[in-house]
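Removed from the display is one protein chain of the complex; every other protein chain stays in position.
Letters A, B and C mark the chains in the order given here, with residues in each chain numbered from 1 onward.
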Amino acid sequence: MGLQMDAAALNGFLGREFPQVAADFRVERVAENLAELRLIASERNLRPGGTVSGPSMFALADLAIYCAILARIGPVALAVTTNASIDFMRKPAAGVDLLGECRLLKLGRVLAVGDVMIRSEGVDAPVARASMTYSIPPRG
Amino acid sequence: MGLQMDAAALNGFLGREFPQVAADFRVERVAENLAELRLIASERNLRPGGTVSGPSMFALADLAIYCAILARIGPVALAVTTNASIDFMRKPAAGVDLLGECRLLKLGRVLAVGDVMIRSEGVDAPVARASMTYSIPPRG
Amino acid sequence: MGLQMDAAALNGFLGREFPQVAADFRVERVAENLAELRLIASERNLRPGGTVSGPSMFALADLAIYCAILARIGPVALAVTTNASIDFMRKPAAGVDLLGECRLLKLGRVLAVGDVMIRSEGVDAPVARASMTYSIPPRG
Partner (left out) sequence: MGLQMDAAALNGFLGREFPQVAADFRVERVAENLAELRLIASERNLRPGGTVSGPSMFALADLAIYCAILARIGPVALAVTTNASIDFMRKPAAGVDLLGECRLLKLGRVLAVGDVMIRSEGVDAPVARASMTYSIPPRG
């Protein structure tokens, strides 16, 4: 059960398939059932006060599980989110990148489930925690 | 238990407080425990294929309950999302605005709860459904 | 797109397949994409103070969407819950039955999604609101 894609392959895939979001995110680390992504703090996703917006955190969680799934099954653009549940717990640190670490808890025939812990870089207490479910297309 | 803000007042407030998102959204309708918002389909929030992205739908749901709360309690910038749970059920229609209708189910002393049904304009079957919880600051 | 099972058929099915829970619940009403169930207040599901417990409300929501699905596709015992998200908003009225009304929002090839509004009988303000996702077995 090796990995089909590593961090470099995932970053290349995101750049080609999702050019409009790839500039804001970077895959940092991939392992069996784990993917860590960085949300780069920039004008585009900061709110007044310098903190990252809720929709940007949603995007980070969504992309983190997507990468954890692709690392296992290879580049399948058609996987889609069916459910996302996010708890926002603390204000992010101002002007700092966010890191989202996804644990893939299930990769079934039709559904994949994972959770994503989001932290401000260098801060231990989590900013948000997301549970994500993806529907994955039939595999040969 | 009248409304503190109508649709025009809410649109003005969003334009002043959240200029970076206000261009994409418009409050269409407000009533007791109800707010309907439009997400204007534009280059910024469309994915390849012309459909609205998940994070943009999250933003629509988040803003819809925020407006339903503000309509009741007046312009309080400090209310924050604590939990969001979204089911994505159908692909949005391509190139069409999305409408999000929030029913405010509870407006308590510290928590407000609502759900938001999201539809492509002119299509009856819902695209997504969100449950949102807000923490609201103490009121005098 | 008529109904495969009405309220009487569903009550019979629950009594045969789930005898250990059927005594606590009754299907009150079924229509296209809608099922209303009653949770009968009894010693078994009341907490000190006479209010219904959280797990019993979970069971009500779970059974309500199950019945809404079966009404459409017929008696398929194998459908299983994959996700449940519940907001508990108000204390139930003491010693009173709860009513759970499920709207079926999607009945797809592999997933069904619905939400359930739970009220104390005779009280308008909702006690809880649940979003439920079921995985349904392949149909011929």
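Observations, loosely collected:
By definition in this document, a residue touches a chain if its C-beta (ideal position, glycine included) is under 8 Å from a C-beta of that chain, and two chains touch if they have at least 3 such contacts.
Note that the structure is predicted; figures quoted are calculated from it, not measured.
Across C:N11, C:N33, C:S85 or C:S120, the single residue that touches the chain missing here is C:S85.
Note that of C:A59, C:L98, C:L111 or C:I136, the residue touching the chain absent from this view is C:A59. In the full complex, chain B makes contact with the omitted chain through residues 82-83, 85, 110-111, 133, 135. Contact between chain A and the unshown chain involves residues 85, 87, 89-90, 105-106, 108, 113, 115, 125-126, 129, 131, 133.
In the full complex, the hidden chain is touched by chain C at residues 17-18, 20, 47-48, 53-56, 58-59, 62, 80-89.
We take it that only the chains that are shown with their structure count from here on.
Here the chain pair with the top count of touching C-beta pairs is A-B. Per-chain Cα centroids separate chain B from chain C by 28 Å.
Centre-to-centre separation between chain A and chain B, using Cα means, comes to 24 Å. Averaging Cα coordinates per chain places chain A and chain C 34 Å apart. Multi-chain contact residues, meaning those touching two or more other chains, occur in chain B at positions 85, 87, 89.
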